[in-house]
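The complex appears here minus one protein chain, its other protein chains still in place.
Per-chain numbering from 1; labels A, B and C assigned in written order.
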Amino acid sequence: MKQMKQYREFLVPLVVFALAAFLPLFLKTYYMHIAILILIWAYLATSWNILGGYAGQHSLGHGLYMGIGAYASTYLALEFGLTPWVGIFVGMAFAAIAGWFVGYAAFRYGLKGAYFALVTIALTEAAVYVVSNWKAMGGAAGLEVKYLGTDPFMMQFDSKLPYFYIILFMTLLAVLTAQWLNRRRFGYRLIAVRENEEAAEAMGVNTLGTKINANVLSAVMTAAGGTFFAQYFTYVGPRVVFGEVVSVQILLFAIIGGLGTVWGPLVGAVILVPVAEIARAELGTQFQGAHLLLYGGVLVFTMLFMPNGIVGLAKSIRARFGKTPDDTMSVSASEGGAS
Amino acid sequence: MTFSLPVILQAVASGLMIGGVFALISIGLTLIWGVMKIINFAHGEFLMIGLYLAYFLVTKFGIDPYLTILITTPVLFFVGIGIFQVSIKPILKHPPMNQIMLTLGISLILQNLALVLFKADVLSVRTRYTGINYHFGGVVVTLTELIAFFGSILATLALYYILKTTDIGRWIRAAAQNPTAATLQGVDVRFTYLLAFGIGSACLGVAASLLLPFYYVSPTVGLFLGLIAFVVVVLGGMGNFLGAFVGGLIIGLTESLGAAIMPGSLSRVLTFGIFILFLLFRPQGILSRRQA
Amino acid sequence: MTPLLEVKNLTKVFGGLTAVGDLTFHVDRGEIVGLIGPNGAGKTTCFNLLAGAMTPTSGSVHFKGEDVTGRKSHQMCKLGLTRTFQVVQPFPDITALENVMIGAFVRHGSTGAAERKAREVLDVVGIAHKADTLGRDLTLMELKRLEIGKGLATEPDLLLLDEVAAGLTPVEIDDILTLVRRLNSEGMTFLVVEHVMKVIMNLSHRIVVLNFGSQIAEGTPAEISKNPAVLDAYLGEEEYVA
Partner (left out) sequence: MLRVENVSVQYSAFKALHGVSIKVEQGQIVSIVGANGAGKSTLINTVSGLLRPTEGSITLDGVELTTMSAHDIVRHGVVQVPEGRKLFPDMTVHENLLVGGSHKRARAGRDEALTQVYDLFPKLLEREKQSARTLSGGEQQMLAIGRAMMSQPTILMMDEPSLGLAPIVVQSIFSVIQELRNRGLTVLLVEQNIRHSLQISDYAYVLETGTVALEGTGAAVLADEHTKAAYIGSPTGAETH
């Protein structure tokens, strides 16, 4: 009985994803493509959310880990014929090392908030230029995954269906991880670090170690997403997987959906990706960037009117009939007038 | 990829020239950060607006590129003020990350709006200043770069003068150093924020007009120049006016020397490497003695 | 018997300013020791040094006989020395229970055990009925109790209390005093910084007085309240003529 109770929290994700597994019965190929895109971004945003949402460290450079995952598996497959099923783990290992170094360097020297954001953006931008000048990695042109038709061993399929199930399974794992964090010591420590580092440290939380671990876990998960991305699009390029724009997209859905929540990233992606994709498909020829325009607009709207995202908004609407916390006033606040 | 003296000298000269413009671009950013502790990720896109504006003034109305300063500067001032009023002001007290996300959103909007309106074409102008070169020994300097360099220095000095000697300048500095204390001296801090945002943006108007004759315009031009501005600002110390100027020159030199001695675009790695090292080990920048 | 906490020649210099200078005192097991002094006397710096939030310039701190000088906060906490904060520091977006659980996780790995410990602590500090309220929604009195609860949950041998009475009404202060005394009678040791003198005079077994970073007096509450140096430090010098 006790065992049951402990795992009941995983029931909802399992049921939701089990239902999602029937979606291909109803979707045409094009919509399958959109479903896969939703899951890719939901997966990446969930991975980012562990560091950004739970631990409150807003990395603007997760493209770095996505790129490491994408390039590692693709390069190993091209050069040594290594199956991406193994390459994905190699990429994750490299991302773990990178994540540890980035985390250690940034957090050891106390980088926070804007400074952490800047250093991560600089790292991923630097990676763009390193890879662009690295001949073995295809330079600025990037690498193309050799087309083999359907070859399950090399994670290649002619149909969208297997891709859908792979990314569905990955996203399920990511959501389960988030759900697991929600009720475990490590997860509580992440939240403690986010909410009040000084108090967390005083209560026995090794804040430096916790943040580094969060960065590593988040990086490893993101890298796996990178490998899948490369396999699905059969192409990786420096700007496509590294770089500022990708990094912003990774965190976009978590922020719009709801930071630090299990379902926020998925909700954000489910709502936004289809709209953006349709915009791109319908307007793409005349208006390049229509989807990014939409993302920008939604991001601004979110920050102005629902800074806690969709899930946060839903929560506060539910709580509205209870109690509304009012803004705290503070003498140290920069200016006098009542706002 | 030669290391001969003339090549190095040429690189130093070009580096200094573009460095002056980098400095001017960054000074607006450092001003905005220094005063209200907001990193404007749309800074590069504001510059892009200035560049497009200058481009159309030159190509459609035949205005002299340097005369466009009279239009780009006030327009950018009001663009800054408008964006501040609509989007920044409401979230001044929000967590810093929300502010970063907001300005990132604005940058996405502006960038892709430009893409929708003007397509991805890379545009540049030929003016009567184009092609005039000066030779100093083996070093070639173009007239347009020279004007940009001295124009940037002049604009920087003018801004420095305003900040140092006028009441408005002192308000802005007072609000930057201690907003509560400034309020207690009767300074309307929100108004100084508005002014600082406007002035910081107006700098980009000047920079755009100075850049256009030898640079290019495209929807993504702000992406790179915006990042360069971050590098310069961090190098100089966030909020440090003089530091931003020195930082601009250093990054100009780094970019151009790096390009002379390193293959491809690898010099960018050098630029970002400096950026990262400074963020980690000297976040207060080159000039400041105190901890940021 | 070695004292639970032994502070020897503790000094902290910021720039040119000596915030704490050559401070020596000890706390025995089962005691409540008060640390007082006017604003800016160096009490909070002293707390930060003991709790590991700052590293001393010189001097040493021994805890349970072990040299712990320069240990970090989280290490001190694991060793059994936990501090509370002057300005209450709740985790605003999680419930009171979860706030306390974060402390309980120091000694308990599983969520279930931590939750049991946390409920027990909430009961001790008297806010069990608020277990599911978010940190941000608690009243100041509840937050003060939560602050103590967060410290207790780490199961410390020595709890450093920083201004628990600040901002409370006299009745509420009495409640907190009762709580601290009860915990003390059950064996908990306290080092207390407090501005509200009634509190410290009533609570402490022994008092250490700081001014300008140095110790100016030590003794029982009765001795301290009559000590002229202490009166001068608090009220200004007697001989001043307008």
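Heads up, the rule we're going with is that a contact is a pair of C-beta atoms (placed from the backbone, for glycine too) under 8 Å apart; a residue touches a chain by one contact, two chains touch by 3 or more.
Given the structure is predicted, the values throughout are model-derived calculations rather than measurements.
Within the whole complex, the absent chain has one touching residue among C:113, C:131, C:168 or C:216, and that is C:168. Touching the chain that is not shown, out of B:85, B:133 or B:185: B:185 (per the contact rule at the top).
Annotation: of B:59, B:85 or B:177, B:177 touches the absent chain (contact as defined above).
Think of the hidden chain as still there; on chain B it touches residues 167, 170-171, 173-174, 177-178, 180-189. For chain C, the residues touching the absent chain in the complete assembly are 38-40, 138-140, 142-143, 163, 165-171, 173-174, 195-202, 220-222, 225, 230-231, 234-238, 240-242.
As a working rule, only the chains that are shown with their structure count from here on.
Chain contacts in this assembly form an open path, with each chain touching only its neighbours along a single line. In this assembly, the chain whose C-alpha centre lies farthest from chain C is B. Overall, the chain located most centrally, as judged by its C-alpha mean against the mean of all protein C-alpha atoms, is A. As a whole-number value, the distance joining the C-alpha centres of chain A and chain B reads 31 Å. With centres set at the average Cα position, the gap from chain B to chain C is 49 Å. Multi-chain contact residues of chain B (touching two or more other chains): none found. Among all residues of chain C, none touch two or more other chains. Within the complex, the chain C residues that touch chain A are 51, 53, 72-74, 77-78, 82-85, 89-94, 98, 101-103, 105-106, 109-112, 114, 134-137, 150-151, 153-154. Chain A makes touch with chain B in their complex at residues 58, 60, 105-106, 109, 111, 113-115, 117-119, 121-123, 125-126, 128-130, 132-133, 139-140, 244-245, 248, 255, 287-290, 292-293, 295-300, 302-304, 307, 331-337, 339. Within the complex formed with chain C, the chain A residues making contact are 6, 183-185, 188-189, 191-192, 195-196, 198-207, 323, 325.
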